[in-house]
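Take a look at the following structure, please.
All protein chains of the complex are present and in place, except for one that has been dropped.
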Amino acid sequence: MDLALAEDQQALADHLRAFMEKQCPTSRVRAAEPLGFDRELWHEVVEMGLPAIAVPDELGGGGASLEELGLVALEVGRHVAPVPLIEASAATNLLARCGATDLLGAAVDGAVATITLLAPEDGVARLVPAGAVADIVLTLGDYGELLALRDGRSERPSPSNLGTAPIADWDLGACDTTVLATGDAATTAFTRALDEWRALQAMAQIGIAQRALDLGVEYVKQRRAFGVLVGWFQSVQHRLAEVATRIEGAELLAHEALWALDGDEPDAAALASMAFLFASETAYQSCSESLQFHGGYGFTLEYDIQLYLRRAKAWSLALGDPHAEHRRVASLLLGVEA
Amino acid sequence: MDLALAEDQQALADHLRAFMEKQCPTSRVRAAEPLGFDRELWHEVVEMGLPAIAVPDELGGGGASLEELGLVALEVGRHVAPVPLIEASAATNLLARCGATDLLGAAVDGAVATITLLAPEDGVARLVPAGAVADIVLTLGDYGELLALRDGRSERPSPSNLGTAPIADWDLGACDTTVLATGDAATTAFTRALDEWRALQAMAQIGIAQRALDLGVEYVKQRRAFGVLVGWFQSVQHRLAEVATRIEGAELLAHEALWALDGDEPDAAALASMAFLFASETAYQSCSESLQFHGGYGFTLEYDIQLYLRRAKAWSLALGDPHAEHRRVASLLLGVEA
Amino acid sequence: MDFTFTDDFAEHRKAANDWVETHFRQEWIDEQRATGTHHEPELHALLACDGILGAGYPPEYGGTDVPVAFREAVTAALSTRGLLLDGWGSTHIVLRVILEVATEEQKQAIVPAALAGNVIIALGYTEPDSGSDVAAARTRAVRDGDEWVINGQKAFTSTAQAATHVFLLARTDPDKPKHRGLTLFLVPTDADGYDLQPIETLGGQRTNFTYYADVRVPDSARIGGVDEGWSVMRVALVHERGGNTLRGQGSATLAHRVARWVNEQRAAGRRFDPTVPERLARIAIDEEVSRLLALRVTWMYQTGGVPGVEGSMAKLFATEAYKRNKADVIDMLGPAGVLQRGAEGVALDGELEQEYRESIVETIRGGASEILRDLVAERRLGLPRSRP
Partner (left out) sequence: MDFTFTDDFAEHRKAANDWVETHFRQEWIDEQRATGTHHEPELHALLACDGILGAGYPPEYGGTDVPVAFREAVTAALSTRGLLLDGWGSTHIVLRVILEVATEEQKQAIVPAALAGNVIIALGYTEPDSGSDVAAARTRAVRDGDEWVINGQKAFTSTAQAATHVFLLARTDPDKPKHRGLTLFLVPTDADGYDLQPIETLGGQRTNFTYYADVRVPDSARIGGVDEGWSVMRVALVHERGGNTLRGQGSATLAHRVARWVNEQRAAGRRFDPTVPERLARIAIDEEVSRLLALRVTWMYQTGGVPGVEGSMAKLFATEAYKRNKADVIDMLGPAGVLQRGAEGVALDGELEQEYRESIVETIRGGASEILRDLVAERRLGLPRSRP
């Protein structure tokens, strides 16, 4: 057992934090709305090798593990960075795993790769994350084959959405399609990619949760009401203490899920779902309480808390109604079917 | 619209409150444990005509409505009275409705009548409320016929249970069985009896919730911690304020359900379930918060709050997992099936 | 008790719908959404012209014989179409206060003009640094002969961009305890030294900071006694909390609306999580309890009572439930729950997404939940005041 980051991981975490603090202030996040994508920032993170950080060295990646990717995801959440690092990482890892050398090379060089979170229906993959700006979309076809889709365009219109995310539909019929794997190999690899996405997304939600708590704590330490600091009120303290406690639990759980995926532990898939669910709820609670304690200002677009609240909510919905995800945990971990 | 009790109803409420305060202190409740039945108190409430208060005058009852029965139920809850007035009232009203004159006469004279809340399985009615002390049990048979069961005994053993309630199983094969109604008439009448039970039980849970809140408020107004009254702490205040608010909402909802049943309003059945659910949750929250604010004493048998907490929980389970009852509301009120 | 639902609008509904049908223009909606200004001058003029604004007001101040129920039926019909009348809402509250506490001259000067549609009043209580602690207002009004000189700023002065006046809470005696040195003024927005700056919100509504730099108003702009502003505020708050928590009845409730949509989607083959029926039932219960708590406030008014803590309870329960449930129905929509009005595949034209964002401020504005819980604890449970 070791619950601390390794020295080089801590150095990476510090570096990422410093980078994002400098390069991704909320002014940049706001400037990238409503599309939710900043191509320049994307090039910067590609240059740092972030989307391919967990791809083996010999395939041109960083040779790190999901744990390191988790540190990246945390900062993506903490700074609500307008770059699709989580989808791209899961997709890039998947390309590496199924030996799609050409596509992997493109992704390592900065092509935006992503995966579908929802099974395509009637030939359309709906609401693909980063779908509006993706070059490569990975999905499962009707017969369980792993497909890479390309349509030759660099951007597509994105529907107006709560999380100001570059989601978009992809019409499979209008794409160049490459079959990367078939049969069990395809479904196993794709399922694995979704679980990586879940665990990374959990880290991103924890980043949101932490920053939302920080914003709330900063605010109530400065603002006064009825002659005392807002943070003096016991009910404010207790609700923030609950949030802080949950966040630290969520962090441990997300790290465990990443560790379990890295080591192919038996409960890895269940842990990925558990981390995703708990972190998503924690992030929403953190944002919601923090916004409430901002008073009227929390509701204004000028303050940053709304940037976090909207994404905490939107990101938690990417897989569908989160209640269904709970049933996946019951099935995988407890053997209880719906 | 009129949200006040009529003058005579208020007089009845005051009378019942005074009676229970005098005749049913918690010492008497404790003395009746573990069976949870005080025969002497039962005779007293029969003498007052309470179980038959809503039976038409001409049938020997009090000629009142469910609203008055609701006032009785409220006091049963408030004093956790060891008399099965709610089950008996629902059963007695049902006997009156289906013209079972002899059995009704017996019930008016003090025989304990009750109804089954769970459909009998394999010829056994499980966990019949007041089943351990009942003279007459009303249930639906395999073909939907309304049955009155009698076994000639005055008491049966009751399994040890959380709510120290005189529940017991009834073996249909070992009973004298009378068919009181058949077909739609039987199921309609029996469903109606269950809805009356729900709405009355809601009132009983509100009685529990009110008393538990009173106990908690009294306690935190007297006890000191860290040099101030426990009731000074804002988180204690806020949690008790939430409970108080819910209780007043629950009261209005239960009164509405009784009014709707009295007037055969279209949503009466849905309202009965809604009132039962909301009042049960409110009662449990009230007891749980109140017990927590009692500190260690709340957990001792010497203090009264545990009498309330145990019953709030046990009573809420009488129909089964309350989640299933929510589905009944979805179906009846919203037309959304499971 | 009697919970009979009396449809007060029933006899006016058809006429009201006809009125709306005749006058309604889709551009108003588009404009409200685009600008975040929940006031439509053209519509307001029509309402004034047809005497609808004057419904229920005394004839000597411009009141008309249009039935109040007709006005409410029109309001309801407009609201069903998505139009908001916040400008009239705040004006109406202040007119009620004026009729209760102002001088005869003031009543004559303001009420008829407002009912003719020429006066719109925004509420200027909250300040940038006071939030829920409204009585801590620091905006100063200093008497200078027959005039008052006002300096300070207000936050969240909603609809000020469309208003002719701000109903302003100012400190007239800084040496008195904070609730005792306040006075209310009706400040014209064309006064020298008045300015405003927009505040955009998560719900899309625009509100404002308003600024007062040596703004001079005559003493006749003072509503109520000098230093008696807090008791005037209480009158205003009673009017403000009135119908605040009634949000649709019967088939218009959130539970019913989403239930209909779920059933339609199911009929088209879509599957929902098995928890959805229970969640809808819980929403229906919350909505019924909210309705009843609000109904109690109305009933107390009607029977001559003065609801106090009952209004706090109604607002507390309804807004907390509303916020919780709006967030939950978004989940039921699944991945498409994030889509906004106009997006392809959006459910119910994005209404729920819009309402979800709007719901977030409800537990803050008009009395934050924390303040309301303090009030319930003190006034209902008799617990000691813990606020300093």
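As written, the chains take the letters A, B and C, and residue 1 is the first residue of each chain.
The rule is simple: a residue touches a chain if its C-beta (ideal position, glycine included) is under 8 Å from a C-beta of that chain, and two chains touch if they have at least 3 such contacts.
Nothing here was measured: the structure is a model prediction, and the numbers come from that model.
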item: Contact residue for the chain not shown (choose from C:40, C:278 or C:310); value: C:278
item: Touching the absent chain when the full complex is considered, from B:51, B:77, B:120 or B:163; value: B:163
item: Interface with the undisplayed chain - residues on chain A; value: 1-5, 67, 213, 217, 220-221, 229, 231-234, 236-238, 240-242, 244-246, 248-250, 252-253, 255-256, 259-260, 271, 274, 277-278, 323, 326-331, 333-338
item: For chain C, residues in touch with the removed chain; value: 274-275, 278
item: Interface with the undisplayed chain - residues on chain B; value: 117-118, 126-127, 159-163, 165, 167, 169, 223-228, 233-236, 284, 288, 291-292, 295-296, 298-302, 306, 309-310, 313-314, 316-324, 327, 338
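We take it that only the chains that are shown with their structure count from here on.
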item: Length of the line joining the C-alpha centres of chain B and chain C, rounded to whole Å; value: 41
item: Rounded Å distance, chain A centre to chain B centre (Cα mean); value: 50
item: Multi-chain contact residues (two or more partners), chain C; value: 274, 276, 370, 373, 386-387
item: Residues of chain A touching at least two other chains; value: 233-235
